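The structure appears below as C-alpha coordinates.
Only a single protein chain was left out; the remaining protein chains are all shown in position.
Coming up: subunit A.
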Amino acid sequence: MSNIKIFNVYKYYNGRAVLKNINLDINEGELVVLLGPSGSGKTTLINGIAGIISFENGEVYFNKDLMNNVPIEKRNAALVDQNLLLFPHMTVYSNIAFGLKMRRLDKQIIDKKVKLLIDLMELSGLEKKYPYQLSGGQAQRVAIARALAIEPKVLLLDEPLSKLDKNLRRNMQEFIKELQKKLNITTIMVTHDLEEAFIVADKIALLIDGEIKQYDTPANIYEKPVSKEVAEFFGCSNYIYGKVENGKFISDVGVFDVNVSNCQYATYMFRPEQIILGEKQKNSLKACIIKRQYLGDRVNYIIDINGNKLVCSSNNKNLNIGDIVYISLDFDKAICFFE
(Lines give C-alpha, C1' and ligand atoms only; values in the text may rest on other atoms or scores of the structure.)
Protein backbone atom coordinates (compact mmCIF):
# COMPACT_ATOMS: atom_id res chain seq x y z
CA MET A 1 0.00 0.00 0.00
CA SER A 2 1.38 3.31 -0.93
CA ASN A 3 0.48 6.71 -2.21
CA ILE A 4 1.55 7.72 -5.68
CA LYS A 5 2.89 11.05 -6.79
CA ILE A 6 3.48 11.83 -10.41
CA PHE A 7 5.28 15.05 -11.07
CA ASN A 8 5.81 16.94 -14.31
CA VAL A 9 5.97 13.86 -16.54
CA TYR A 10 6.68 14.11 -20.29
CA LYS A 11 7.00 11.31 -22.81
CA TYR A 12 8.01 11.69 -26.46
CA TYR A 13 7.72 9.30 -29.38
CA ASN A 14 9.55 10.32 -32.55
CA GLY A 15 9.74 13.92 -31.35
CA ARG A 16 5.99 14.08 -30.63
CA ALA A 17 4.90 14.61 -27.02
CA VAL A 18 2.54 11.78 -26.09
CA LEU A 19 2.37 12.86 -22.44
CA LYS A 20 2.62 16.51 -21.46
CA ASN A 21 3.18 17.85 -17.97
CA ILE A 22 1.34 15.09 -16.14
CA ASN A 23 0.82 15.72 -12.41
CA LEU A 24 -1.19 13.37 -10.22
CA ASP A 25 -1.43 12.83 -6.48
CA ILE A 26 -3.09 9.60 -5.48
CA ASN A 27 -3.76 8.81 -1.85
CA GLU A 28 -3.16 5.46 -0.27
CA GLY A 29 -6.05 3.07 -0.91
CA GLU A 30 -7.65 5.24 -3.56
CA LEU A 31 -8.95 4.00 -6.89
CA VAL A 32 -8.25 6.49 -9.64
CA VAL A 33 -9.67 5.97 -13.10
CA LEU A 34 -7.61 7.17 -16.01
CA LEU A 35 -10.17 8.08 -18.62
CA GLY A 36 -9.60 9.29 -22.13
CA PRO A 37 -10.17 8.63 -25.82
CA SER A 38 -8.15 6.07 -27.76
CA GLY A 39 -4.58 7.19 -28.32
CA SER A 40 -4.66 9.80 -25.57
CA GLY A 41 -1.71 8.22 -23.74
CA LYS A 42 -3.41 6.17 -21.03
CA THR A 43 -1.38 3.00 -21.63
CA THR A 44 1.81 5.02 -22.00
CA LEU A 45 1.29 6.65 -18.60
CA ILE A 46 0.41 3.45 -16.80
CA ASN A 47 3.32 1.58 -18.43
CA GLY A 48 5.65 4.31 -17.27
CA ILE A 49 4.39 3.96 -13.71
CA ALA A 50 5.00 0.19 -13.90
CA GLY A 51 8.49 0.83 -15.27
CA ILE A 52 8.03 -0.85 -18.65
CA ILE A 53 8.91 2.39 -20.40
CA SER A 54 10.82 5.37 -19.08
CA PHE A 55 9.73 8.99 -19.16
CA GLU A 56 11.97 11.61 -20.72
CA ASN A 57 11.14 14.05 -17.99
CA GLY A 58 9.44 14.06 -14.61
CA GLU A 59 9.29 11.95 -11.51
CA VAL A 60 7.23 9.07 -10.17
CA TYR A 61 7.12 8.47 -6.42
CA PHE A 62 5.60 5.61 -4.43
CA ASN A 63 5.33 7.01 -0.92
CA LYS A 64 8.46 9.12 -0.70
CA ASP A 65 10.57 6.86 -2.88
CA LEU A 66 11.61 8.03 -6.32
CA MET A 67 10.89 5.19 -8.77
CA ASN A 68 12.54 6.55 -11.92
CA ASN A 69 15.62 4.36 -11.66
CA VAL A 70 14.08 1.42 -9.87
CA PRO A 71 13.93 -1.59 -12.24
CA ILE A 72 10.54 -3.13 -13.09
CA GLU A 73 10.98 -6.19 -10.92
CA LYS A 74 11.75 -4.12 -7.82
CA ARG A 75 8.85 -1.67 -8.10
CA ASN A 76 6.14 -3.93 -6.77
CA ALA A 77 3.63 -2.25 -9.05
CA ALA A 78 1.49 -4.98 -10.57
CA LEU A 79 0.25 -4.17 -14.05
CA VAL A 80 -2.59 -6.07 -15.65
CA ASP A 81 -2.07 -5.46 -19.34
CA GLN A 82 -4.77 -4.78 -21.90
CA ASN A 83 -3.88 -8.17 -23.40
CA LEU A 84 -3.71 -9.94 -20.01
CA LEU A 85 -0.50 -11.77 -20.99
CA LEU A 86 -1.14 -14.94 -19.04
CA PHE A 87 1.76 -17.37 -19.32
CA PRO A 88 0.51 -19.79 -21.98
CA HIS A 89 2.59 -22.74 -20.82
CA MET A 90 1.40 -22.60 -17.21
CA THR A 91 -1.81 -23.66 -15.54
CA VAL A 92 -4.10 -21.21 -13.78
CA TYR A 93 -2.55 -22.28 -10.49
CA SER A 94 1.02 -21.75 -11.70
CA ASN A 95 0.13 -18.42 -13.25
CA ILE A 96 -1.22 -17.14 -9.94
CA ALA A 97 1.67 -18.65 -7.99
CA PHE A 98 4.32 -17.26 -10.34
CA GLY A 99 5.24 -14.09 -8.46
CA LEU A 100 5.43 -15.95 -5.15
CA LYS A 101 7.55 -18.70 -6.65
CA MET A 102 9.97 -16.10 -8.00
CA ARG A 103 10.30 -14.76 -4.45
CA ARG A 104 11.28 -18.29 -3.39
CA LEU A 105 8.59 -18.48 -0.74
CA ASP A 106 7.87 -21.70 1.04
CA LYS A 107 5.69 -24.08 -1.01
CA GLN A 108 3.04 -24.32 1.70
CA ILE A 109 2.78 -20.57 2.08
CA ILE A 110 2.42 -20.20 -1.68
CA ASP A 111 -0.27 -22.87 -1.74
CA LYS A 112 -2.24 -21.15 1.01
CA LYS A 113 -2.13 -17.77 -0.69
CA VAL A 114 -3.00 -19.11 -4.12
CA LYS A 115 -5.95 -21.06 -2.77
CA LEU A 116 -7.20 -17.97 -0.98
CA LEU A 117 -7.05 -15.98 -4.23
CA ILE A 118 -8.72 -18.76 -6.19
CA ASP A 119 -11.60 -18.62 -3.72
CA LEU A 120 -11.69 -14.85 -3.69
CA MET A 121 -11.75 -14.59 -7.49
CA GLU A 122 -14.23 -17.46 -7.80
CA LEU A 123 -11.89 -19.59 -9.87
CA SER A 124 -12.25 -22.91 -8.06
CA GLY A 125 -12.18 -25.89 -10.36
CA LEU A 126 -10.03 -24.12 -12.93
CA GLU A 127 -6.66 -24.62 -11.16
CA LYS A 128 -5.37 -27.16 -13.67
CA LYS A 129 -6.67 -25.45 -16.80
CA TYR A 130 -4.38 -23.68 -19.25
CA PRO A 131 -5.04 -20.09 -20.37
CA TYR A 132 -6.34 -21.13 -23.81
CA GLN A 133 -9.04 -23.17 -22.07
CA LEU A 134 -10.49 -20.17 -20.22
CA SER A 135 -13.31 -17.83 -21.13
CA GLY A 136 -12.57 -14.11 -21.42
CA GLY A 137 -13.98 -13.38 -17.99
CA GLN A 138 -12.11 -16.22 -16.33
CA ALA A 139 -8.85 -15.19 -17.98
CA GLN A 140 -9.34 -11.65 -16.74
CA ARG A 141 -9.90 -12.84 -13.18
CA VAL A 142 -6.78 -15.02 -13.36
CA ALA A 143 -4.76 -12.03 -14.54
CA ILE A 144 -6.04 -9.95 -11.63
CA ALA A 145 -5.45 -12.78 -9.15
CA ARG A 146 -1.89 -13.17 -10.44
CA ALA A 147 -1.30 -9.46 -9.89
CA LEU A 148 -2.83 -9.49 -6.41
CA ALA A 149 -0.78 -12.50 -5.35
CA ILE A 150 2.37 -10.45 -4.99
CA GLU A 151 0.57 -8.02 -2.67
CA PRO A 152 1.60 -5.07 -4.79
CA LYS A 153 2.07 -1.58 -3.43
CA VAL A 154 0.24 -0.34 -6.46
CA LEU A 155 -2.23 -2.07 -8.76
CA LEU A 156 -2.36 -0.86 -12.35
CA LEU A 157 -5.24 -2.09 -14.49
CA ASP A 158 -5.17 -1.30 -18.21
CA GLU A 159 -8.71 -1.76 -19.49
CA PRO A 160 -9.05 -5.02 -17.60
CA LEU A 161 -12.68 -5.46 -18.56
CA SER A 162 -12.57 -4.39 -22.17
CA LYS A 163 -13.21 -7.85 -23.55
CA LEU A 164 -16.24 -8.71 -21.45
CA ASP A 165 -19.86 -8.44 -22.42
CA LYS A 166 -22.00 -5.91 -20.66
CA ASN A 167 -23.46 -8.03 -17.86
CA LEU A 168 -20.21 -9.67 -16.88
CA ARG A 169 -18.61 -6.28 -17.06
CA ARG A 170 -21.04 -4.81 -14.53
CA ASN A 171 -20.42 -7.72 -12.18
CA MET A 172 -16.67 -7.37 -12.51
CA GLN A 173 -16.82 -3.63 -11.90
CA GLU A 174 -18.60 -4.17 -8.61
CA PHE A 175 -16.22 -6.96 -7.82
CA ILE A 176 -13.09 -4.92 -8.48
CA LYS A 177 -14.40 -2.00 -6.50
CA GLU A 178 -15.25 -4.16 -3.47
CA LEU A 179 -12.01 -6.09 -3.66
CA GLN A 180 -9.97 -2.93 -3.95
CA LYS A 181 -11.63 -1.44 -0.90
CA LYS A 182 -11.28 -4.68 1.05
CA LEU A 183 -7.57 -5.00 0.28
CA ASN A 184 -7.05 -1.24 0.37
CA ILE A 185 -4.65 -1.29 -2.59
CA THR A 186 -3.85 1.99 -4.29
CA THR A 187 -5.15 1.41 -7.80
CA ILE A 188 -5.07 3.11 -11.17
CA MET A 189 -7.52 1.72 -13.68
CA VAL A 190 -7.62 2.71 -17.33
CA THR A 191 -10.83 2.79 -19.30
CA HIS A 192 -12.52 4.70 -22.05
CA ASP A 193 -15.98 3.71 -20.84
CA LEU A 194 -17.66 6.65 -19.06
CA GLU A 195 -20.12 4.59 -17.11
CA GLU A 196 -17.40 2.25 -15.89
CA ALA A 197 -15.39 5.23 -14.72
CA PHE A 198 -18.31 6.61 -12.71
CA ILE A 199 -19.08 3.23 -11.15
CA VAL A 200 -15.62 2.36 -9.87
CA ALA A 201 -13.72 5.62 -9.41
CA ASP A 202 -12.93 7.52 -6.25
CA LYS A 203 -11.40 10.08 -8.58
CA ILE A 204 -11.23 10.43 -12.33
CA ALA A 205 -8.28 11.82 -14.26
CA LEU A 206 -9.38 12.84 -17.73
CA LEU A 207 -6.58 12.50 -20.24
CA ILE A 208 -7.00 14.06 -23.68
CA ASP A 209 -4.12 14.43 -26.15
CA GLY A 210 -1.57 13.57 -23.50
CA GLU A 211 -2.72 16.19 -21.03
CA ILE A 212 -4.74 15.81 -17.87
CA LYS A 213 -7.66 18.13 -18.43
CA GLN A 214 -9.27 17.59 -15.05
CA TYR A 215 -8.61 15.45 -11.99
CA ASP A 216 -11.56 15.31 -9.65
CA THR A 217 -14.32 13.23 -8.09
CA PRO A 218 -16.83 11.70 -10.52
CA ALA A 219 -19.55 14.10 -9.37
CA ASN A 220 -17.36 17.17 -9.75
CA ILE A 221 -15.94 16.22 -13.10
CA TYR A 222 -19.45 15.70 -14.47
CA GLU A 223 -21.20 18.60 -12.80
CA LYS A 224 -18.37 21.10 -12.59
CA PRO A 225 -16.19 20.59 -15.64
CA VAL A 226 -13.39 23.12 -15.86
CA SER A 227 -13.64 23.53 -19.62
CA LYS A 228 -15.94 22.90 -22.54
CA GLU A 229 -13.57 20.16 -23.66
CA VAL A 230 -14.11 18.27 -20.41
CA ALA A 231 -17.83 18.91 -20.46
CA GLU A 232 -18.11 17.63 -24.00
CA PHE A 233 -16.25 14.45 -23.19
CA PHE A 234 -19.02 13.51 -20.77
CA GLY A 235 -21.71 13.64 -23.36
CA CYS A 236 -23.97 15.92 -25.19
CA SER A 237 -24.38 19.39 -23.77
CA ASN A 238 -26.28 22.56 -24.58
CA TYR A 239 -24.50 25.87 -24.79
CA ILE A 240 -26.13 29.24 -24.55
CA TYR A 241 -23.93 32.14 -25.61
CA GLY A 242 -24.39 35.73 -24.46
CA LYS A 243 -23.12 38.47 -22.16
CA VAL A 244 -23.61 39.38 -18.52
CA GLU A 245 -24.61 42.90 -17.62
CA ASN A 246 -25.66 44.03 -14.14
CA GLY A 247 -26.71 40.59 -12.94
CA LYS A 248 -28.52 39.69 -16.15
CA PHE A 249 -27.46 37.13 -18.72
CA ILE A 250 -28.54 38.39 -22.13
CA SER A 251 -28.77 35.80 -24.91
CA ASP A 252 -30.76 34.77 -27.98
CA VAL A 253 -32.74 32.37 -25.83
CA GLY A 254 -33.79 35.02 -23.37
CA VAL A 255 -32.74 37.24 -20.52
CA PHE A 256 -32.08 35.57 -17.17
CA ASP A 257 -31.14 36.67 -13.67
CA VAL A 258 -27.68 35.40 -12.75
CA ASN A 259 -25.29 35.83 -9.89
CA VAL A 260 -22.07 36.70 -11.70
CA SER A 261 -20.18 39.88 -12.48
CA ASN A 262 -20.24 41.61 -15.83
CA CYS A 263 -18.68 39.81 -18.76
CA GLN A 264 -18.65 40.46 -22.48
CA TYR A 265 -18.63 36.79 -23.56
CA ALA A 266 -20.22 34.20 -21.32
CA THR A 267 -21.33 30.66 -22.11
CA TYR A 268 -23.76 28.70 -19.98
CA MET A 269 -23.84 24.96 -20.28
CA PHE A 270 -26.81 22.72 -19.52
CA ARG A 271 -26.80 18.93 -19.47
CA PRO A 272 -29.79 17.45 -21.32
CA GLU A 273 -31.30 16.32 -18.01
CA GLN A 274 -30.91 19.84 -16.59
CA ILE A 275 -33.47 21.22 -19.01
CA ILE A 276 -36.80 20.50 -17.34
CA LEU A 277 -39.91 20.02 -19.43
CA GLY A 278 -43.09 21.07 -17.65
CA GLU A 279 -46.10 23.28 -17.29
CA LYS A 280 -46.13 26.96 -18.03
CA GLN A 281 -44.66 28.82 -15.04
CA LYS A 282 -43.35 32.26 -14.18
CA ASN A 283 -39.91 31.90 -15.73
CA SER A 284 -40.57 29.11 -18.20
CA LEU A 285 -39.78 29.41 -21.89
CA LYS A 286 -41.95 28.35 -24.76
CA ALA A 287 -40.38 25.83 -27.12
CA CYS A 288 -41.32 23.53 -29.95
CA ILE A 289 -40.24 19.90 -30.29
CA ILE A 290 -38.54 19.34 -33.63
CA LYS A 291 -37.00 15.90 -33.15
CA ARG A 292 -37.54 12.90 -30.89
CA GLN A 293 -35.05 10.11 -30.05
CA TYR A 294 -36.44 7.12 -28.18
CA LEU A 295 -33.81 5.62 -25.84
CA GLY A 296 -35.81 3.05 -23.91
CA ASP A 297 -35.66 4.38 -20.37
CA ARG A 298 -36.02 7.99 -21.52
CA VAL A 299 -36.54 10.13 -24.58
CA ASN A 300 -34.28 12.83 -25.96
CA TYR A 301 -36.23 15.76 -27.38
CA ILE A 302 -34.59 18.33 -29.57
CA ILE A 303 -36.40 21.58 -29.05
CA ASP A 304 -36.33 24.96 -30.70
CA ILE A 305 -36.38 28.23 -28.78
CA ASN A 306 -36.23 31.38 -30.89
CA GLY A 307 -34.18 29.52 -33.48
CA ASN A 308 -31.79 27.96 -30.93
CA LYS A 309 -31.69 24.18 -30.76
CA LEU A 310 -31.36 22.49 -27.37
CA VAL A 311 -31.33 18.81 -26.42
CA CYS A 312 -33.29 17.77 -23.38
CA SER A 313 -33.74 14.39 -21.85
CA SER A 314 -37.00 13.43 -20.17
CA ASN A 315 -38.89 10.52 -18.63
CA ASN A 316 -42.05 11.83 -20.23
CA LYS A 317 -42.34 9.73 -23.37
CA ASN A 318 -45.68 11.08 -24.50
CA LEU A 319 -44.57 14.16 -26.39
CA ASN A 320 -44.36 14.29 -30.15
CA ILE A 321 -42.78 16.35 -32.89
CA GLY A 322 -44.60 19.67 -33.26
CA ASP A 323 -45.80 19.80 -29.64
CA ILE A 324 -45.38 23.07 -27.80
CA VAL A 325 -43.65 22.64 -24.42
CA TYR A 326 -42.50 24.87 -21.58
CA ILE A 327 -38.99 24.50 -20.22
CA SER A 328 -37.29 25.92 -17.19
CA LEU A 329 -33.58 26.54 -16.87
CA ASP A 330 -31.91 26.68 -13.47
CA PHE A 331 -29.05 29.09 -13.98
CA ASP A 332 -27.71 28.54 -10.47
CA LYS A 333 -26.94 24.91 -11.25
CA ALA A 334 -25.67 25.52 -14.76
CA ILE A 335 -21.99 25.83 -15.47
CA CYS A 336 -20.68 29.08 -16.77
CA PHE A 337 -17.54 29.52 -18.86
CA PHE A 338 -16.09 32.99 -19.37
CA GLU A 339 -14.02 33.66 -22.40
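Definition applied: a residue touches a chain if its C-beta (ideal position, glycine included) is under 8 Å from a C-beta of that chain, and two chains touch if they have at least 3 such contacts; residues count from 1.
Everything that follows uses one rule, which is that contacts and distances are computed from a predicted model.
S.K.: Leaving aside the chains you can see, what is the UniProt protein name of the one that's missing? Options: "Fe-S cluster assembly protein SufD", "Anti-sigma regulatory factor", "Putative ABC transporter of substrate X, permease subunit II" or "Branched-chain amino acid transport ATP-binding protein LivG".
M.R.: Going by its UniProt entry, the chain not pictured is "Putative ABC transporter of substrate X, permease subunit II".
S.K.: From the list A:M1, A:I52 or A:I250, which touches the chain that is not on show?
M.R.: A:I52
S.K.: Quick one: which of A:I26, A:L45 or A:A77 touches the chain that's been left out?
M.R.: Spelled out, the listed residue whose C-beta touches the missing chain is A:A77.
S.K.: Give the residue, chosen from A:G15, A:P88 or A:G296, that touches the chain omitted from the document.
M.R.: A:P88
S.K.: Quick one: which of A:G99, A:G137, A:P225 or A:G242 touches the chain that's been left out?
M.R.: A:G99
S.K.: If the missing chain were put back, which residues of subunit A would it touch?
M.R.: 50-52, 71-73, 75-79, 81, 83, 85, 87-90, 94, 98-99, 101-103, 146-147, 149-150
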